[in-house]
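Here the complex is missing a single protein chain, while all its other protein chains stay put.
Chain nomenclature is as follows: A, B and C, assigned in order of appearance, with residue numbering initiated at 1 for each chain independently.
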Amino acid sequence: MGEEIRCPMCSKLNPPGTESCAFCGARLKPLLAPAAPDESSPGLSPSAPDRSEEEAAGEDWLARMRTGAAQDDLEEDLPKKGEGGGASPDWLGRLREVGPADEGPPAGEVPDWLGEQPEQAVAPAGAEPGDEEPGGAVPAQIPDWLSRVRERQAQEVEPAWEPEPEGEPSEVDEGWLARIRDSGEPVGEGLPSSGGPAGAAAPEVEGEAQGPTLDWGDLTPSGEREAAEAASVDSGLSWREDSGADTGWLEEVPPDGEPGTPKTARKQGVQEGWLSELEATADESEGLADRRAADKGAAAKWLGNAEIVVEKPFTANEDEIGGPEAAEAEWLKELERGTDEPSSRQDQEPARVWETAGEGSLDWLAEYDASIGRPQPEEVEEPGPAGDEGAPGWLSEINAPGGQGPSLPEEARTAQFEEPSEPIPEPPEELPHVPALVFKQPGQAASAQGQDFDLDSIEGELPDWLGEPKAGGTGGEAGGGQAGADLAPATLPAWLEAMRPISTFRSVVDVAEEQEATLESAGPLAGLRGVLMAEPVVAMPRAPTIGAAKLEVTERQYAQAELLHQIVEEEERELSTPDKRRLRLPMLRWVVSAVMLLAVILPITVGTPSFSLPTQVSRDLLPLMGLVNDLPVDRPSLIIFDFDPGYSGEMDTVAGAFLDQVMGRGVPVVSLSTRPSGPALAVNLLNRIAARHGVSPGTGYLHLGYLSGGPAAVQIFSASPRDAVHKGFDIPEAPDGEETCGGWDCPILSGVQRLSDFGMVAVISSGTENARVWAEQAHPFMGQVPLVMVLSAGAEPLIRPYYEALQPQVNGILSGLPAAVAYEQANLSPGEAHSRWNPFGAALAATEAMLAAGVIYGLARWLLRTGRLPRE
Amino acid sequence: MLEGVIGPILAALLTIMMLSYIIGDNPFFRLACYIFIGVASGYAGAMAWHQVLWPGIGEPVLEHGLATFTDPTLIVTVFVPLVLILLMLFKLSAATAPYGTLPLALMVGIGAGVLVGGAITGTLIPQSLAAMATLDPRVTAPQTGETGLERVINVIILLAGTLSTLMYFRFTVTRAASGETRRSRMMSLIAGGGGFFIALTFGVMYAGAVAASVIVLSERVQFLAEFFVNMLSRLTGAG
Amino acid sequence: MIDLRGLVILGIFITSLLAYTGYRRRRTIAFRKMRGFEELGRAIERAVEAGERVHLSLGTGSVIGSDSGPALAGLAVLSRMATATSMSDKPSVITAGDGAMMVLAQDRLRTGYQQVGESTRFQLTAGRMLGPTPFSYVAGLPAILGTGDVTVHVMIGSFGAEAALAADFGERNGVFVLAGTDDVQAQSLLYATATHPLIGEEVFAGGAYLNAGPLHQASLSTQDLVRFLIVAAILLGTLLRTFGVSL
Partner (left out) sequence: MKLGTYLIWAAVAVAAGIIVLLGYFTNLDVFIGLRLVLLRWATLLAAAGLGIGLVNLASVHLAKVSDQEPGWPYSGVLIVFLTFTLALGLFFGPDSPWTLFVFNFIHLPLESSLMALLAIALVVAGVRLVGRRRDVLSLAFLLTAILILLGTGPWPVASDSGLHTAITDLRAWVAQVWAAGGARGILLGVAIGAVVTGLRVLMAADRPYGS
């Protein structure tokens, strides 16, 4: 099985060494790491099995973790390794070269050191000097907090130490050396598996899937290994023993005949041991926190541009699956997936670059590629401006050990804060791209909530790269995402929890599918929505597992299936590019404009066409005129000017007819406006009508001015008019220029304290909203005072129900030019309405004709098209 | 002179510049728009100051002096709003914006209260009650005088229009086994009727708006015609 | 004296909102398709991809009035739009006709950018007041829509008849126009002028259809429940009144 290569595309097995899949033609060869035999590598077996690759990856991870745990050793170790003869000069040279990516040197160091064990039965001499010297240097250089951690770890792990069969280390060595010696590409190939954050390698075969687990789990022992120099093998033994200790727990994992399974189990076990330590002491997770911070940093940075990508699937997952069971199921699938495809790691190498982009591993890859002078793929830089800061930041931390002392434990605690206390929910943190999703999603919740989480305060203290994950701050609970999901409903009432404006992209909301679809922000599909993420597809289990009974389709898988369906559908219908109407000449607009202008100009200039005045009198007219005739002349009528200057052409005409009768009867008029420009309009109209009837300002009419605040102010005014309007407008002046009176202290308003003290309230409104506000909000304060609405033609249908109700809230209504003309006729005082009648009639006739033509043209095209379709 | 000649010339010029949009977007139209925004903004600002802020805060502070900060009534009606306004000024800068959130939160809360209260007491209750018209043929409508079968038919149409329109907007749908979402046949029928009523209502209101805007168009054209006639008569008179 | 009728209606709203919010966490509810919002998603994608600008108009309503409703719904849409367009070369522009509303738009935009870690890209001038009166606001639109870099013109706010001009400016520039408001007359004009009009209460559904939060989707279910209750109440009231019972 191990020799055969499983195709990443069709999953069929291909004979070893095949360059491309015999079934689907997918390329296999470049993905294989040629394990070139090299004499200079000690303990190298002639034929290095493929598995060594996986181990190498695992060990690379292990090495990388060591750099995380014992950052301060990094610089010293390399030369000393060189002296120890554990590595060739060119190897060292390349390591320095690759240094910034920080993967090379430790990766080289570890297998080298381990590789000599088989030859030197119990205590590898070659390894000792190599490890002792740095070990000796360590206490001088490592900060106290780190040494404390190591001491504690040493005490904790010691009892478990036992020797263990070796051989894998040598394989590891071979595999690793083979890649190192091989020119750039293999190194670059090996590195992604080692350099990517936990999530990056997770989707791979067991070796990969557990790679992160291994190095994370092995983190503390590796730190301790450098702390406890005397037993240099202890660390190695320790993690092996750890692993051995947890096989019982692994009985949950289905027995698998494949060679990788025991290793998988062991590595899981390692994780268990490590997890228990992690939970035991926060300090122990410093190195881990370092790693996590890097991962989070990258993830958060990358997500900074791609929140929507990760939002939907994960939130749906989190919301719908709701908790650890699902998390466990997911994780077990990952595990099984690994055991299913032992050799697919190599096959999926390149895919992994894309898959893991979301987890920020591309930052690291970018670093690496840059360091070996390979051009960086465009897509790799896509993830965004913050994208390239992650790795350097991470490295700068390594180079500044002291500085990180205080901040790291803090970060560790922050990370652990969300950590599930049970080991089992932990693995999801290693699931592909899940951490990235989690980091952002809950983070978003936090920010949407006001980002009032502690991380905000931490932000100030942490360096940038540590501050990055803060965006997902609360979401620092990567794996804890599930834990959070199952804790929240228990601690918060559902309704309260739901009030957190977290954007939940539920695929089950049919209408929201489009919006929910993930938005790719890297790769050639950058910017496209609904792109199927590579990882979940690759990670889709192919066979039911022990969880089969529980393996009903999760929300996440459902979402992915839906997504795939959508994508297939989308293929058929392409997004139409926005039509550039601006490029076309607006012929129709010109024709319509010309016809309407002509229709209006002719009656005004030539006098034709001429239209007969309306003979029918609206049934609303006589009651309104009767109401005005009954108005008391000793109480002012309040006229509300609720229209903008744009409507003055219509409203002056319609209201003019009404006000002409009111002021003609000598009823005092007080104007008020709910619009800033209303008072000026009131001045224009009332001055004109008052001049016609010889009414003087101050005694015959008055302007209260502007009532600011919209509907709210209408309420205030209705409740207590004098409190709402403080100052008059266009206050009348005596001949000597002195103001005769202010707003409320004018004689007209002397008797007015409440809205019901007016003789009538008339609202001249161009719209429906404010007219309704007066009918609804002010009417209750009006008592028996009649409310009249003078309306623009378009507002009538909405106000009329208030007028025609069995208990009317509106006592009179006047709307539109025809009614105004009829009013003027009935009032025997032809005014502006009459002068507008002919152009109005002509323009309406032209409009009717053009609309009819439009209907006929549209119908004709419609029928023609529908007639053509069947023929086609 | 100013109001008799310069004013009308200015008004006619600006009217033509604005109406030139009929031809298409052009610099004259743009210029007219910017002038309009400037003038409208300046005028609104002056109104807000003279009609609201000065009488509401400026005058009381001048009138009562230090008492504004000691008299409980003035503290509530003048001092607190003054402080809130000062806080609001923090929103002028991105750096200080967070410190000015209090007045905004207050306004949003008040607005939400007015929105909910106004919608329930102003529309939901009165409109629902108004829709509950009696189907008794003996009743006579006070304003229209309708009675008998005519009124009953009208009430039924009103009722059908109100209810079907209301149901037209229903958002939730049932999901078929195939995963497709659809409305039940009954709901589709009612919603279809609602759509028809909505189309009628919109058609009526559209026609009303056309009629209103046509009056304004004729008023503008009439103004221009009268302006040119006056100018010609002045010129000929002067000549 | 207490208006029990109003309080009961308020209680029904609150209770069903909370109940549906809890219910939605266990069961999912399907909503009818709304082409406008579906097309909006595509249009925004296209704009982001092409590095074009998205314009959201919050209308001319005030914050403190009953006309603030659609603008509040527009702000919910804005919070989603801000995250979606944060990676675009040209950030979204939000305009309002009220100063306080403009400030709210700026705050919402800032929050949206912070959510995606792009707070440095936020500019105070991304939220603008075009003009303090309805028509002066509309007069400011050609300056924004005519620049050529705006390809999505979303109007979710309170408008009067001037809404037709605002939509027409967009149509004339060949941009995607989605428009909705609370004023029925303005809705009728938008029905004729806008490519994607939102009619009736659809303007309040933007948050739910763009997934602004669980409570937004629960709101739609609540609206439907209250809708049924009102229909039942009207039918019952009509019967009672017909039989002479005064309400």
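Assume contacts are C-beta pairs under 8 Å (C-beta built on N, C-alpha and C of every residue); 3 or more make two chains touch, one makes a residue touch a chain.
Everything quoted here is computed from the prediction, not taken from an experiment.
For the chain left out of this panel, the touching residue among A:P797, A:G812 or A:G831 is A:P797.
Of the options C:F135, C:F176 or C:Y209, the residue whose C-beta touches the omitted chain is C:F135. Listed here are the chain B residues that touch the chain not shown: 2-3, 6-8, 10-12, 14-15, 18-19, 21-22, 30-32, 34-53, 56-57, 76-77, 80-81, 84-85, 88-89, 91-92, 98, 101-124, 127-128, 130-131, 144, 154, 157-166, 168-169, 194-211, 213-214, 216-217, 219-221, 223. Where chain A meets the chain that is not shown, the touching residues are 447-453, 456-457, 498-499, 501, 588-589, 592-593, 596, 609, 611-616, 644-649, 677, 679-680, 683-684, 703, 708-710, 712-713, 715-716, 719-720, 723, 729-731, 793, 796-798, 800-801, 804, 816, 818, 837, 840-845, 847-848, 850-855, 857-859, 861-862.
Interface residues of chain C with the unshown chain, by the touch rule above, are 1-3, 6-7, 10, 13-14, 17, 62-64, 66, 69-70, 72-73, 75-76, 96, 98-104, 107-108, 110-111, 124-125, 127-133, 135-136, 138-139, 143, 147, 161-162, 164-165, 168, 171, 182, 184, 187, 189, 191-193, 199-201, 203-205, 207, 213, 215-216, 219, 222-223, 226-227, 230.
Methods note: only the chains that are shown with their structure count from here on.
Of the two chain pairs considered here, B-C and A-B, the higher C-beta contact count falls to B-C. Annotation: 19 Å between the Cα-based centres of chain A and chain C.
If each chain is reduced to the centroid of its CA atoms, chain B and chain C end up 16 Å from each other. Chain centres here are Cα means. That of chain A falls 34 Å from that of chain B. Of all residues in chain B, those that touch two or more other chains are 40, 44, 110-111, 114, 118, 121-122, 133-134, 175, 181, 201, 204-206, 208-209, 212.
Among all residues of chain A, those that touch two or more other chains are 510, 586, 646, 676-677, 711-712, 766, 773, 794-795, 798.
Against chain C, the residues of chain B that register as touching in their complex are 25, 29-30, 33-34, 36-37, 40-41, 44-45, 88, 91, 93-94, 97, 100-101, 104, 107-108, 110-112, 114-122, 124-125, 128-129, 131-136, 159, 162-163, 165-175, 181, 183, 198, 201-206, 208-209, 212-213. If you check the complex, the residues on chain C that touch chain A are 18-19, 21-22, 24-25, 28-34, 37-38, 41-43, 45-46, 48-49, 62, 64-67, 79-80, 83-84, 86-87, 111, 114-118, 132-135, 151, 158, 160-162, 171-176, 182-185, 188, 208-215, 217-218.
Interface residues of chain A, counted against chain C in their complex, comprise 300-301, 303-308, 319-320, 384, 386, 444, 447-448, 451, 468, 471, 489, 493-495, 497-506, 508-512, 514-516, 519, 521, 527-529, 575, 577-583, 586, 644-646, 675-677, 709-712, 766-769, 773, 794-795, 798.
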